[in-house]
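The other protein chains are all here in position, but one chain of the complex has been omitted.
Going by the order they are written in, the chains are A and B; count residues from 1 in each one.
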Amino acid sequence: MKLRKVTAASAAVLALALTATACGSEDKDDSGSGSSGGGDKIKIGIKYDQPGLGLKEPDGSFSGFDVDVATYVAKELGYEANQIEFVETKSADRENALARGDVKFIVATYSINDERKQKVDFAGPYLLAHQDLLVKADSKIAAGEDLNGKNLCSVTGSTSAQNVKDKIAPKANLRQNSGYSECIAALQSGAVDAVTTDDSILAGFAAQDKYKGQFKLVGEKLSNENYGIGVKKGDKATVDKINAALEKMVSDKSWDKAVTENFGPANYKNEPAPKIGVIVK
Amino acid sequence: MFDFLEGYDVLGAFWMTIKLTVFSAVGSLVWGTLLAAMRVSPVPLMRGFGTAYVNIVRNIPLTVIIVFTSLGLADIFGMTMGASDNFELQGFRLAVLGLAAYTAAFVCEAIRSGINTVPLGQAEAARAIGLGFTQTLGLVVLPQAFRAVIGPLANVLIALTKNTTVAAAISVPEAALLMKGMIENEAQTLAIGAVFAFGFVVLTLPTGLLLGWLGKRLAVKR
Partner (left out) sequence: MTSVLYDAPGPRAKRRNVLLSVLFFVLLALALWWMWQKMDEKEQLEWALWEPFTTSQAWTTYLLPGLGDTLKAAALAMVIALPLGAVFGIARMSDHRWVRVPAGAVVEFFRAIPVLLLMLFAFEFYVRSTDIGSEQRPLYAVVTGLVLYNASVLAEVVRAGILALPKGQTEAAYAIGLRKGQTMTSILLPQAVTAMLPAIVSQLVVIVKDTALGGVMLGFTELLNSRSTLAANYANVVPSFIVVAIIYIVVNFILTSFASWLEGRLRRSKRGTGAVLAPEEVEDNPAAIPGTYGTGAGGAV
């Protein structure tokens, strides 16, 4: 007897859950089709966890240089700030997100390289960054070669890690974590002596309130990273529009303003605005 | 058709998966048995510790535990596993430690349920001939319990094999990490996934069949 009650109850739960999700998915599908149809919303891929570049703030808003560039470009494409829907695109998922059409374009510390160019089209570049080292403020590491025999942290599968291993300091003891936050935490606790990736990313972390004054950038230019805006392969029209928007952003000084606002506190010496289509090897 | 495999050490990655599985299986068996002994011991505090350990560890996602071995044990508590200057080795040892600590909770539960299958008369007879707690448990009850739980332990082992994929979270170069890298670089996501799925089927199915057969053979006939 009791079992029948339990069965009935679970059936009710099942029915409820199913209707709930059915309604939920219908709502979402509506908004989804709206955006892909080029209607009143635009989806832009950014990072959520990189202070200074793309960060989801506690109040739910987004901040950072990538976000500012994305907002400016979207405005030039005819979308106001409230029509933008930011979507998190992790490094590994960027090409796929574009290919699937989940996002219109991606502004997420996306370095232009030949391999990626085969899968997506790039507008820009809009920023020239370099691979650099972040060390404790009192560290004696002053150049890439000093890393030999030292503990170094980078993010799993990143090119910067391989770059150090292959070219700069083959004897460095490399450790890979799943995120930059973890690397910075390891640097703070003394488990590693340096963190390596693009200087723009490192600067963002170093400028955080909790870390202020604890770390410094070494200032080595270990590589050139040309940040581009990723667009679906073959979408030439959007690339051209974004390039025009980026040129305007530089010429009306909005670019400088965004750089000062986002990188100013980090004491980060940025490169001047890159020329559209010119990739610094 | 399989040209996307070129330049990737798939076998090496699965060898790492096997190594992780074997080492953590041994570790979890030892630690899990100890925990089970604690949970049935006459010392209340040990019983409490065993229960608390199992209930806490079982309820945390393995990813959190594995990451904790790296960020907590190694970075904060300085337990670098004798490999402070070699992160690759350190990561492997930490992953084994984390996997063993996690799996031990399940081994403990399996063994405890196995202890319960041993008829009361066995323990009573052991006590009647004057054996103490450790002797009763070690000489009479556990040997029978182990034979009863080979089946459940086989399931734990299979789960452990698959759980080693989480070691990718601290960059141990095992199968899942390689797969992730390949998916990033190659276009054939499904084909890559199929190759790795096949690899895991090859690893887990024979284990299950072999141990299932062994469990039936060794079961205490009653």
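One rule holds in what follows: contacts are C-beta pairs under 8 Å (C-beta built on N, C-alpha and C of every residue); 3 or more make two chains touch, one makes a residue touch a chain.
From a predicted model like this one, the values you see are computed outputs, not experimental measurements.
In terms of the touch definition stated at the top, the absent chain reaches A, B within the entire complex.
The omitted chain makes contact with just one of the residues A:Q50, A:T71, A:T109 or A:T197: A:Q50.
The set of chain A residues touching the chain not shown comprises 1-3, 6, 10, 13-14, 17-18, 21, 24-25, 28-29, 31-33, 43, 48-51, 55-60, 87-90, 92-93, 97, 100, 102-103, 179-182, 184-185, 188-190, 205, 208-211.
Residues of chain B in contact with the chain left out of this view: 39-40, 42-47, 49, 55-56, 58-64, 67-68, 71-72, 75-78, 102-103, 106-107, 109-110, 113-117, 120, 123-124, 127, 132-133, 136-137, 141, 148-149, 151-156, 158-160, 162-163, 165-166, 169, 176, 180, 183, 189-190, 193, 196-197, 200-201, 204-205, 208, 212, 215.
As a working rule, only the chains that are shown with their structure count from here on.
With each centre defined as the average position of its C-alpha atoms, the distance from chain A to chain B rounds to 36 Å.
Residues of chain B that touch chain A in their complex: 67, 70-71, 74-76, 85-87, 90-91, 168-171, 177, 180-181, 183-185, 187, 189. Residue ranges on chain A touching chain B, taken from their complex, read 92, 96, 115, 119, 149, 151, 156-157, 173-178, 182, 185-186, 189, 191.
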